[in-house]
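This is the structure, below, for whatever I ask next.
Note that one protein chain of the assembly has been removed; the remaining protein chains are unaltered in position.
The first chain written gets the first letter, and so on, giving A and B; residue counts start at 1 in each chain.
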Amino acid sequence: MRFSGLKVLAEGLTGNKGWGAHWRDAQPKPEYDMVIIGGGGHGLSTAYYLAKNHGMTNIAVLEKGYLGGGNVGRNTTIVRANYFLQGNSEFYSHSLKLWEGLEEDLNYNVMHSQRGLINLFHSDGQRDAFARRGNMMINQGDDAVLLDREGVRKHLPYLDFDQVRFPIYGGLLHPRGGTARHDAVAWGYARGASDRGVDLVQNCEVTGIDIEGGVVKGVQTSRGPIRAKKVAIIVAGRSGQVAAMAGRRLPIESHVLQAFVTEGVKPVIDHVISFGMGHFYISQSDKGGLVFGGDLDFYASYAQRGNLPMKEHVMEAGMTLMPMIGKAKVLRSWGGIMDMTPDGSPIIDKMEGIDGLYIDCGWNYGGFKAVPASGWCMAHLMATDQHHEVAAKYRLDRFRTGVGIMDEEGTGSQHNLH
Amino acid sequence: MAELSAKTPCAGLLPVSAGGVTLSEVDAGVLTSLSPRRGRAEALGKALDASVGAKLPEVNRATGEAGSRVIWFGQGQYLLMGPDPAAALGAEAAVTDQSDAWAVVRLDGVAAEDVLARLVPLDLRAQSFAVGHTARSMLGHMSVSITRTDPDTFQIMAFRSMAKTLVHEIETAMKGVAARGAG
């Protein structure tokens, strides 16, 4: 499936009946070189880069639902590289560079919009911390501009600068930060992988992982057994269940994170803005909806919906930051299931003690922007059995050894603190 | 040497009224926290009765009246309001002076229930929260103790450092209820 201006025009005039599928809806074969469990953003990008960078195409991606139906289709679409700690900095920096070339690479419009991200700060101490973060971003080769109060006002004149609890002292502007159309990212990677020969198998639930003598042999699925030399678990949100099929427990608790979108309104918010009150953040989608969210509900959950007190808290934060938002009607809310690790940083690693089994998980509430680099680095690991240099610190054993804990928030490496 | 003058937690903030509801400060006198030693709750009750003539309440209940109250104050905790605790209580309970640590206010009026309904995640209507009932709960984001002391009166306690927020939250809700009633 390819798009062109002429085709869009012709189809528009003839009832849009001539569009084909973007990717092959493949039937599972009995054997592959590699099987990727999970057809979300990370699974699809891993398959794509295995094919593109490493020439490996005898691969199946097994998805229990439909492509784009998980977290990649239900997130708040933010793309940024404003991390502070070594280990995260180089990874997200690499990811942002991949984002910047993604549409050309995939020949697919993922609506990547570098509209600028502004993290507001509310005290002198926070200003110091943000100045330091900005310097780290610049050292990494990314961009950061420390704005004072008047500097923020030029960008965001509509904020309430003088509310009592979180007065706005300034903000850290990350000009290359922005948003992308989330499900288009899944479709673009899916088409790219499928075109290179990867089988994308939907409605195929993995029910077991076959391991003999410490070596992975394949998987059992709702559509029959599939043999494979290498198997990757890339199922953020359900990592614990799938790892249990291999007899492993993970340093992960699944939590629900709510997000909200209003009815479409005229263009009013040009940036992505984050606020110090309960992690509140907001941007405006291309359709005009105000997309916003806050913190986790803070209890283990797979319900894909949250509770009212957190909704109330997020709305309160929005009203505190920009009272004008009160006139917009909330259209819908949803809850995504987050793989929460104790230190808030992810895992891209081999499963120690089981040859041929790999895991990519623990993306906390930041998985979307990581989709390109996660796939890039996971593909590198699966193809070469070596960690990619920008993901070298995402090791599973860091929790046992204490070496390389990446607690970006500085709250402590403990499950209920991120 | 500087002259320090004692002020109540809500000095200068109260009383305020709106829509027939009044919020005013309570002079709570001596406040004493009583935590009975393991298995000594009954003995504490007897000692309390003998020394100050007050009854130890059940969970979620308060006993006594203005000037001398005992409020259930949490798991294994009671708050004695008013009388000085007798030294004998120390044998049965951990006794801690809490005077001046709490902002204590009372909310009076027919619509007091409606005001608190905006702030507290509890059903405080009379059929489920009668005179003599008490609860530890939240008012907005604050931890509080709420007791119905009379049919249209609630006593509300929050940490002293939160006095201004307590007054602000309740006053805002009072005005909201009043505006709704007037409309």
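Just a few scattered comments:
Quick note on the criterion: a residue touches a chain if its C-beta (ideal position, glycine included) is under 8 Å from a C-beta of that chain, and two chains touch if they have at least 3 such contacts.
In this text, contacts and distances are computed from a predicted model.
The UniProt record for the undisplayed chain lists the protein name "Sarcosine oxidase subunit delta", from the options "Inner-membrane translocator", "Sulfopyruvate decarboxylase subunit alpha", "Sarcosine oxidase subunit delta" or "LVIVD repeat-containing protein". Within the full complex, the residue among B:G53, B:G90, B:P121 or B:P151 touching the omitted chain is B:P121.
Interface note for the absent chain: among A:G70, A:G116, A:G240 or A:G276, the touching residue is A:G240.
Among A:G192, A:G218 or A:P342, the one in contact with the hidden chain is A:P342. Across the interface with the omitted chain, chain B contributes residues 59-60, 74-75, 77, 121-122, 135-138, 143. By the touch rule set out above, chain A reaches the unshown chain at residues 238, 240-241, 244, 249-254, 298-303, 307, 309, 342, 399-401, 414-416.
The working rule: only the chains that are shown with their structure count from here on.
In this assembly, the C-alpha centroid of chain A lies 48 Å from the C-alpha centroid of chain B.
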